[in-house]
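For this depiction, one protein chain was excluded, whereas all remaining protein chains were kept in their positions.
Up next is chain A:
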Amino acid sequence: MDVLWAEGGPLTAREVGRLIADRDLAPTTVMTVLDRLTRKGFLTRVRDGRAWRYEPAASRDAYIAELMLEALDMTGDRSAALTRFAQAVSGTEADVLRKALTELEEE
């Protein structure tokens, strides 16, 4: 996935395999992984002659944003899917906390 994000254009399985050459993966392994990611909707692919060219369906930042929206419980549906450390607060409420923090640090 990192290779595809870094490259910025659609790649074939062979090209992906060459770019992660340091790990010495079998071409079939690369193809299996790419195929699985495609089925899960993380990659899109187009026919190019006899091979498929793969491209990320969304940017890395988009996925990070999705994770963080859930993590900060901003998706609207308060689910019990995650347990969070603390909620962020807004405006005047934050001032109360800031004051308490200063007091606590001065002790």
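Just so it is clear, a contact is a pair of C-beta atoms (placed from the backbone, for glycine too) under 8 Å apart; a residue touches a chain by one contact, two chains touch by 3 or more; residues count from 1.
In this text, contacts and distances are computed from a predicted model.
**Q** Which of the following names does UniProt give to the chain that is not shown: "GXGXG motif-containing protein", "Succinate dehydrogenase cytochrome b556 subunit", "M48 family metalloprotease" or "Nitrite/sulfite reductase"?
**A** Options "GXGXG motif-containing protein", "Succinate dehydrogenase cytochrome b556 subunit", "M48 family metalloprotease" or "Nitrite/sulfite reductase" narrow down to "M48 family metalloprotease" for the missing chain.
**Q** Going by the touch rule given at the top, which residues of chain A touch the chain that is not shown?
**A** 1, 40, 42, 60, 63-68, 70-74, 78-91, 93-94, 96-98, 100-101, 104-105
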